[in-house]
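A single protein chain has been removed from this complex, and every other one stays in its place.
Note that the chains are named A, B and C in the order they appear, and that numbering of residues resets to 1 at the start of each chain.
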Amino acid sequence: MLGTGLIGTFYTAALHAKRSRDRVGVVYSRSEERATRFAEEWGVAVSTTDLREAIEHPATDTVVIGLPNDLHEEAVRIAAEAGKAILCTKPLARNAEEAQRILELVERAGVFAGYLEDLCYTPKCLKAVRSIQDGAVGDVMWVRSRETHPGPHSAWFWDAEQAGGGPIVDLGCHCIEIIRTYVGKGNRPVEVMCWADTLVHPIEAEDNAIALIRFESGAIGQLEVSWTFRGGMDLRDEVAGTEGTIWLNNFLRTGFELFTSGGTGEYVAEKAETASGWLFPVGDELTELGYVDMFADMFDSLDSGREPRETFYDGYVVNGVIDACYRSAASRQWEPVEIEWRGGKARPIERTAREYDGKVVIKEEKLPDGRVKLILKDKTTGIFEDQVVSGSGVAG
Amino acid sequence: MLGTGLIGTFYTAALHAKRSRDRVGVVYSRSEERATRFAEEWGVAVSTTDLREAIEHPATDTVVIGLPNDLHEEAVRIAAEAGKAILCTKPLARNAEEAQRILELVERAGVFAGYLEDLCYTPKCLKAVRSIQDGAVGDVMWVRSRETHPGPHSAWFWDAEQAGGGPIVDLGCHCIEIIRTYVGKGNRPVEVMCWADTLVHPIEAEDNAIALIRFESGAIGQLEVSWTFRGGMDLRDEVAGTEGTIWLNNFLRTGFELFTSGGTGEYVAEKAETASGWLFPVGDELTELGYVDMFADMFDSLDSGREPRETFYDGYVVNGVIDACYRSAASRQWEPVEIEWRGGKARPIERTAREYDGKVVIKEEKLPDGRVKLILKDKTTGIFEDQVVSGSGVAG
Amino acid sequence: MLGTGLIGTFYTAALHAKRSRDRVGVVYSRSEERATRFAEEWGVAVSTTDLREAIEHPATDTVVIGLPNDLHEEAVRIAAEAGKAILCTKPLARNAEEAQRILELVERAGVFAGYLEDLCYTPKCLKAVRSIQDGAVGDVMWVRSRETHPGPHSAWFWDAEQAGGGPIVDLGCHCIEIIRTYVGKGNRPVEVMCWADTLVHPIEAEDNAIALIRFESGAIGQLEVSWTFRGGMDLRDEVAGTEGTIWLNNFLRTGFELFTSGGTGEYVAEKAETASGWLFPVGDELTELGYVDMFADMFDSLDSGREPRETFYDGYVVNGVIDACYRSAASRQWEPVEIEWRGGKARPIERTAREYDGKVVIKEEKLPDGRVKLILKDKTTGIFEDQVVSGSGVAG
Partner (left out) sequence: MLGTGLIGTFYTAALHAKRSRDRVGVVYSRSEERATRFAEEWGVAVSTTDLREAIEHPATDTVVIGLPNDLHEEAVRIAAEAGKAILCTKPLARNAEEAQRILELVERAGVFAGYLEDLCYTPKCLKAVRSIQDGAVGDVMWVRSRETHPGPHSAWFWDAEQAGGGPIVDLGCHCIEIIRTYVGKGNRPVEVMCWADTLVHPIEAEDNAIALIRFESGAIGQLEVSWTFRGGMDLRDEVAGTEGTIWLNNFLRTGFELFTSGGTGEYVAEKAETASGWLFPVGDELTELGYVDMFADMFDSLDSGREPRETFYDGYVVNGVIDACYRSAASRQWEPVEIEWRGGKARPIERTAREYDGKVVIKEEKLPDGRVKLILKDKTTGIFEDQVVSGSGVAG
C-alpha cells in the first residue's frame, strides 16, 4: 500500500473487510510517523518511507498506489520494473500524455494493471449496468453524472501542479468513467464542450465545471463537478434511454434518514456538514462507494488471468477526456477527444420510423378510454395532425 | 379565453377554481365544435370562432391567449388595439424579434400585459425564492432546471414552423425563466452554450437539448429539455449557493406514491406512462404547476395597478435566450444573448478571502473532536499545507 | 371568526387567499388586545371580546369557531340560536357526549354545520380517495395515519381539562377521520385497542399513543400520535388494499429540500426544529394542509344547499372513537365504539377463492421466464405444494 491518506485508509479497510482473504503486508508513506502509525492501526507487518523498498519487498505481490497524482508515474515505473501487479488510484495521471506513458510502462512490462475507479463498482452501478445490458432502458441517449462536495480534505488536491487541475481532475475522472460505463465502453467519446470557473475558493484551478461529452452513437454524457456544494457529498447518476430511465443516488438519499438534536456533541455521521438536524449517512461506505466490489474484481481477475473491468487503458481514455475539457474551457468551443482509440465502432441510437395510413407516426399515446391517439405527419404536404384510433394503434 | 386546447382547459379550470371571483365569459376556438363544447363544459356564456369578436366583446375585460405560438402576435395586436388587458401563454413568441414586436404593441397601447409563465409560480418556487431573498443559500452560483416528458399532446407542437422549434421553445422557455427567477431578474444573461440533437422522433426540430447560460454575476444556468424522456414528466429545479442548496421536485416525487395492480382497467393518474405498477401523481395539478398563484398575481396586479411578477419583457428576454440557444447549437460555440437589457447591473458572486497566520485560507473544516482543520496556502512560496487548530478556527 | 390563535390565523389566511370571494367580517377574541391586533392585520372591520355580539352581528353570515375545545359547545349554542351557519374546528368536542349535544343543537336549529377537519381535504387526500373509489387499490385492508410533532404551541392544549386529553384528542382526531375517509364513511368503527403513555413531558395527559380501530368490513385503522417527535411535523398516511398501496407524505418529504449553513441567522422555514442544515418546508402550507379546499367545500356546500364532506356527525363519530381509545388505554383491552350509527352496512373485504386442478390456489407468482408458479393446497389431505405451470396460470 503506497500512501496513508484518506484513500489509503479506505483501500486498506476494504481489503481487510469482513472475511477477506487479502491483506496489506507492506505500507509506504513519505512520512515515517504516518507510516508507523498506519502499520500499527491496520496490523501491517512492514512500514517504510522508501518507495522502492516497499515495492520490491518480497511480501509485496501487488502494488496498490494511493499517492498524489504527480507521483503515480514514478511508482508505476518502479513496480513495472519489479514485475509486480499494479493497482493505481484515480485519476491515472494528470493528463493523457502522462497516462499514455504509464500505460506503456505496464504493457511493455506485461504486468497486471488495474485502474481503481471505485464508483464504477458501486452495487447500484453494477446492477444498473446489468439492467441496461438486459435491455431495460433501450438505447442510452443521455447520462448525467454529478459529483460535488465542499472541497477535498488534503492540501495537495488544491495545488493544481500536484493534482493536474481542480474538480475536473479530482471528481470528473469518476464522472467520465461512470458515463462511459453506461453508454458503453465501445462507444467512442468524440468531442467535449466544457464550462469551468473559479467561483468561490481563492485558488488557481477551477472550483466548478460542467461538461458535455458527445459519443459516437449520438449519446451525450453530462458531468457536473464542484468543490463548493453545500450539504454533504452529492453523488448522483441519471441515465435516459429510449425505453427507460435510471436514477441513482449513491450518497445523500439512500433510505437512511437521521434527525438529531445534537445535544451530545458526539460525532454521528461522516461527510455531513452539520452535527445536528437531519443527516443522511450511508449504511456502509466501503460497500456503497464500490471499494469492496472493486478489489474483488481486481484480485479475482488477477487470480484468473483476465482483464479487470477497469484497466489502465480506461484510465488513459479518462485523461484524454479531461484534457479535452480543459481545452474546451479555454477555447470556448467543442474540442475533439484526442486519444488512441481501441474500442471499435458503436452503432447509432435507434430511431423509430413507423407509418400509419401512409403517414409518418410522430407519437403514439394511450388514452384513458383505451383508444390510441396518434400524431401523424403527411409526407407530401408536411402537415401535422392528431388522429384517435381504436384498438392497439400502430401495432393493430 | 382564446384557445380550447389543454392549456385553455388548465387556465379555465384555474380561473374557476375553488372560491375564485374570476370567470371566463367568452371563449374563442378556431373550431366551432370545440368552442361550443368548451362553453358548455365550463359554463361560458359566449363562444365564437371569430377572434376579433371574442376580444372586442363587452364581457371581455382581460384577454387570455392560449393559442399556438404563431398566432400570439395577431391576437395581441387586436387586443392591444381594443385596449384590453392581455395575458399571454408561454413562450411569448417564436423568436426575440417577434417577441419584441409583441412587447412594443402592448407598451405603445399602454395596456396591462402579463406573461403566463406558470412554473415560476409553483408554491415551491415562490417559497424557495423567498428563502433565497432571506439569504438562506447565500449567493446563487448554479441553477439547474429540467423539464422532460415523452412529447407534447397536440400536433402543432411538432411542427417547427408553427411552434418556432422543438423542446427548447416548448419546455426551455420554462427553464430559462425559472433560472432567471433564481439567479435574479436583474442578473443579465450574457451568453449561451447549447447542444441540441434529434435522437428519436422523425421530426426536423430537436427532441433533446442541454444549454448553459452564463449570467453577469458569474452564475451558471443549466437547462435540460427532452421530448424523449420515459417515466412521466420530470420537473426538477436545483439551486447551488455559496451558503446552501435547494432541490425541488415539482412532479414525479412529491410525497404521493401509489401502487396499483391495474386490475380494474380504470384511469388512475394523469401523465403517467403506465396504468399499473408504481405511479406518482401530484395532489392538485392546478396548484402544483403554479396556475392558481399565477392568475392570482395577474389579477391582483391588474386590480392594484402594479406590474405582475412575469411581464411581457420577461417573455422577450426568454425568447432572446432561446434564440442564442439555437445559434449556439448551430455554431457549436458560446453565443451572446442579444437583447435590449433593462435590468441594471448585478454584483459578482462573493468570494471568500480570509487569512490565518499570514496565509490564505483555502478551506476550513470542523473535525469530529471539535477542532478545526485549515487548508492554507503560503502567499509567497505558493505551498499548500494542512493545519489543525483548536477553538473556532479562523473566526477565533 | 371566533378565536385569534394559530388556527384562527390559518383559517383567515385561507379564507382571504388568492382570488377568494370570502372575507372575515367580524373577529372575536377573549383578549381585547389580540382582537384589535388581528382585525388590523387581516383588515377585519369589526372586532369584539363579546362572543354573543360577534355571532349575532349582522355582518356575520357564517360563524367560524376556532376556540379551545371546552368553548365549542357554548359558541355553537349561541350561533344555532341565532340561526347562523356554523363551521367548527376539530375536534368537535372533548368527548362524545358533549359532541352529541353539539350535534343536537345544530340539527334542532336546522342550521348548516360543517366540521373543519382540514387534513381530509389535503389535495393528496382528495386525489387518493378518488383513486380508491376508481378501484386502484381494490378493497382497503389497512390504513395508517401518523401525526406527530414536538408538542403544541399554545398553553391550553397542555391542560387536559380544557383540551379533553393529550395528542389522542389533539392529533388523533385528524387520524381517525383520515382513516374513516379511506376505509369509507359507511364502514362502522366497531372497536378500538389503544396504548397511551406519558413518556417525556411533565403532564397528566398522555404524550404518546397508538391505537388500532377495527371496522365492520374487517379493515384495520392504525393511528400514531405523539407530542415528543423530533425533526419537525410528521404527517403521513398509508393505505394497503387488496390490489394496491398508497403512501402519502403531507409535510416532511414533499419534494422540497433545502440545505442552509444558517449563517444569516434568518428564519427560513416554518415548523422546522433547526435553523440550519437540511430543512424540508412545504410549498404552500394553506393548500398542502387542506385549508383552501376545506373552506371551498364548506361555502360551496352552503351556497348549493348540500352537505359538506365533513359534517358535525363526522365530528361526533370521531369523538366516539377517541372515547373508546381512552377506555381501552385504561382497561388494556379492546373496547367497543359506542355511537349512534347512521352509516348503514359495509360489505366485508373480498377474499380470493380460486382453484386449479381441484386444489385451492394459495398464491400465484410470475416467474422471470414467463411461466407461473402456483402454491396449492389439497382440500382433502391439507398438503401444500408448489407447481409451475406454463401460460397465464389460473386464468389460463
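Just so it is clear, a residue touches a chain if its C-beta (ideal position, glycine included) is under 8 Å from a C-beta of that chain, and two chains touch if they have at least 3 such contacts.
For clarity, every value in this text was computed on a predicted model and none was experimentally measured.
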From the list C:Ala35, C:Leu105, C:Ile210 or C:Leu289, pick the residue that touches the absent chain. C:Ile210
Specify the residue from the set A:Tyr28, A:Phe112 or A:Phe295 that touches the hidden chain. A:Phe295
Touch rule applied to subunit C and the missing chain gives residues 137, 141-142, 148, 150-151, 153-156, 158-159, 193, 195, 197, 199-203, 208, 210, 212, 214, 218, 220, 222, 224, 226, 228-231, 240-245, 265, 267, 275, 332-334, 349, 351-353, 360-363, 365-366, 368-370, 373, 375-377, 382-386
If the hidden chain were put back, which residues of subunit A would touch it? 18-22, 122-128, 131, 134-138, 243-250, 253-261, 263-264, 266-269, 281-284, 287-288, 292-293, 295-296, 299-300
Listed in rising order, the subunit B residues that touch the chain left out are 230-232, 259-261, 273-274, 276-280
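Heads up, the rule we're going with is that only the chains that are shown with their structure count from here on.
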Distance from the CA centroid of subunit A to that of subunit B, rounded to the nearest Å? 32
Taking each chain's mean CA coordinate, subunit A and subunit C are separated, in whole Å, by 47
Chain-centre distance (mean CA atoms) for subunit B and subunit C, in whole Å, is 35
Send over the residues of subunit C in touch with two or more other chains. 259-261
